[in-house]
Every structure is written in structure tokens, then in C-alpha cells.
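A short worksheet on the structure shown next.
Here the complex is missing a single protein chain, while all its other protein chains stay put.
What follows is chain A.
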Amino acid sequence: MATRTEITSGLAEILEEVAGVNPDDVAEEKSFTDDLDVDSLSMVEVVVAAEEKFGVKIPDNEVQNLKTVGDAVSYIEANH
């Protein structure tokens, strides 16, 4: 089981790769769109990469609830 910190740093790696987000900017309270400037197509890439990295399934109707990095961490923590 990965810890919340490990999941956050795993997401930071993905965000850097697909959207050029500085890993230092990634924190649980940050909003993907408003704070990290991740557009909708890049969000799709983030989700697919996270599924692969953490062995979870993130259905499309769940993605709209993942507003912040913390939302994503919680979802991954509960489902992987």
C-alpha cells in the first residue's frame, strides 16, 4: 500500500511528464485546472498514466470529482 505522500509524489512525476508542472508546486490542496494549469486533454493523460502507475481504474464519471491533487490521492488510496 502506497502512502498519501508516495501517491502525491507519483502524481507529481506524471504531471511533470505530461503537462510540464513543476513537482514542487504539487500539493494536496492544489486544483488541477486552477492552480496547476492542467487542461482537459492533459487531465485525460494524467488519469490514464495514474491508472497504470497505481493499478487502479478511474472511470470517466469519477474524473470530474477529482478537482484537487488531494481528491485524486484519496481516490487512488481507497481503490488501489
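Throughout what follows, contacts are C-beta pairs under 8 Å (C-beta built on N, C-alpha and C of every residue); 3 or more make two chains touch, one makes a residue touch a chain; residues count from 1.
By definition in this document, contacts and distances are computed from a predicted model.
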So one subunit is absent here. Using its UniProt record, which name fits best from "Phosphonate C-P lyase system protein PhnK", "3-oxoacyl-[acyl-carrier-protein] synthase 2", "Ring-1,2-phenylacetyl-CoA epoxidase subunit PaaA" or "ABC transporter permease subunit"?
"3-oxoacyl-[acyl-carrier-protein] synthase 2"
Options A:E13, A:E45, A:E62 or A:E77, residue touching the unrepresented chain:
A:E45
What residues on chain A make contact with the chain left out of this view?
18-20, 41-42, 44-45, 48
